[in-house]
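Removed: one protein chain of the complex. Kept in place: all other protein chains.
Per-chain residue numbering starts at 1, and chain names A and B are given in the order in which the chains are listed.
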Amino acid sequence: MREKATTLYIGPQHPGITGNMMVKVKVEGDTIVKARTEVGYLHRAFEKLQESRNWLQSFTLLCRFCVPEPDPVEESYARAVELLEGREVPERAKYIRVLMLELARMGAYMLWFGGQNASLGLYTMGQWSVGDRNYILDLFEELTGGRIYHMYIWPGGVRRDLPEGFADKVLRTMDYLEKRLKDYDDLMFENTIFQKRTQGVGVISKEKAVEWGVVGPVLRGCGIKSDIRIDDPYEVYDKLDFIVPTHEGGDIWSRALVRRQEIRQSIRIIRQVIEKMPSGEYYNRIPNPFKWTLPKGDAYARTESVRGEVGMYIVSDGSTHPRRTHFRGAAYVHGITLLENILVGENVADVSAIMNSLGVCPPEIER
Amino acid sequence: MNDKNSQKIVDIIQNWARKHSIWVLAYGTGCGAIEIPPTMTSRYDAERLGVRGAATPRQADVLLISGYLTVKTIKRVIRVYEQMQDPKYVIGFGSCTINGGMYYDSYNTINVLDRYLPVDVYINGCMPRPEAVLSGFAQLQKRIAAGRATGAQHYKENLEWYRANQKKIIPNWVMPDYNW
Partner (left out) sequence: MNELKEVIIKRIKANFADAAERNDFKDNRLDIAVKKETIPSILFYLKDEMGFIHLSDIICVDWLEEGELEVVFILWSPVDKIKVFVRTRLDRDNPVMDNVDMIWRQANTYEREMREMFGVQFTGLVAPDEFILEDWQGPPPFRRDFDTAAYAEKTFWQRPGREDAQDVRETIAKRDGEEIPDFAKKYSR
């Protein structure tokens, strides 16, 4: 005898979802039969607002696109403007930009640890990793003045130079965080409950991943090696020495392993950057911002963020204001079509774990 | 036993108990939700003030509107606010609740929260530091102890005014005209 299907609204106010969106699921018993997402609770119309601000003022709106990790968006915008105008960036500024991007990557991965484990019931991990993330935010605060929104990477370089003694502080923080990785392993990855709840859940096969346009750690967790830092290198990534980890399997467990190993690679990159950083200029000055015009045309630049490909497309018609800017986030692809497809056949208790592992972040989807 | 002095003593004890146990509803309505996990964890521990998270509106005391509100969200927030049970408070978090912040000219975000929901304490900043959040909660505790956190009372007495403002921006009004 088949049970009747019920509709559940895992709605905007829910402790288990990663942000302000709704997932409407139809369940029979415990199994999901159909899923629909509904977004639009955070729409601010950024791209329309940027048309009434000039090129430098619209840069202050950009950080709020992706709240846990604002630096890749600033980097994409800065590189797109530099491509369009043909502006050169000094070598020291490139190294400082890589330092900021890798620190932001580590901070966002630690926040992700907290979210993924809280969806399974392991709240201790959130307390540890969010507490350790505060050390990285201290570094940001000393360098840029703000914990979350930095507004530091702008077209032409970076906004100010590293203060004295900053490199030592960074290296000491890296030593501390490297020791903590062993504690995270003991608590999370060698935990039988975590393994049993994540292996075999939310599986994406290789063909499906390529067909549905998956990017980032989700694609690397399916066994395909694809990373913008090695495919289409930007800044100084082609001079640095790091590997891109992949895992077969395609379930939540392999994606968690990929993310854990990328933290280790980020620590390695940061140490190389501190060692190889040249001295020199940190900023190629832009002219008066109220009269700064860019030549006609368009440009597209992309960066590898914690979730995948983050791209910025700008169109200029020769005036001081942008004609059209468009932002493409990785959660746009993962959060709507892919999520609706994967949830069919899963247990309703795993919805939160799957959403966390795909990296669905609503501010990126509806901007 | 119903004379004024014993009523005052009952009020003092009641307010003292209420101010030391404030449960925040788990609803991240905007950008500001990213500074709540650091406030609740070990460095800026908010649990020593009695502040912890609550899962559903029926179990929560305070609704923390963290950031801007779009027209789609405010429809749900009004419903959630009316489902909460007395005593309840609202904290406006961030400068977007005060005067619109940096999205003042967007067609989808509201500018002043005060017209649609009664606000007890505002915390300004973009975004506010965890110390500012703790200071906001301490301010709310002072107001509760002085008996001045009466946002819910004001909402019940002026319901027609609030409803008129809410209906002006929400085109498809599906909620009842009375307060839950």
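Throughout what follows, a residue touches a chain if its C-beta (ideal position, glycine included) is under 8 Å from a C-beta of that chain, and two chains touch if they have at least 3 such contacts.
Fair warning: this is a prediction, and the values are worked out from it, not measured in the lab.
Touch, as defined at the top, links the missing chain to these shown chains in the whole complex: A, B. Shown as candidates are A:I10, A:V39 or A:I204; the residue that touches the absent chain is A:V39.
Touch with the chain omitted from the figure is made, among B:I34, B:I65, B:M84 or B:I110, by B:I110.
Checked against the full complex, the candidates A:G29, A:G297 or A:G318 give a single residue touching the omitted chain, namely A:G297. Contact with the omitted chain, checked across A:E190, A:E211 or A:E275, is made by A:E211.
Although one chain is hidden here, its contacts on chain B can still be listed: residues 71-72, 98-100, 104-112, 115, 142, 165, 168-172.
Residues of chain A that touch the chain left out of the display are 36, 39-40, 43, 45, 47-49, 51-52, 83-84, 86, 210-213, 226, 231-232, 297-300, 302, 309, 311, 313, 315, 323-324, 326, 328, 332-333, 336-338, 366.
The rule is simple: only the chains that are shown with their structure count from here on.
Those residues of chain A lying in contact with chain B across their complex are 11-15, 19-20, 40-45, 48-49, 52, 60-61, 64, 67-68, 111, 114, 126-127, 130-131, 133-134, 137, 147-149, 363.
Taken together, the chain B residues at the contact with chain A in this complex read 25-31, 33-35, 37-38, 41-43, 53, 55, 57, 68, 70, 72-73, 76, 80, 102-103, 105-109, 126-127, 129.
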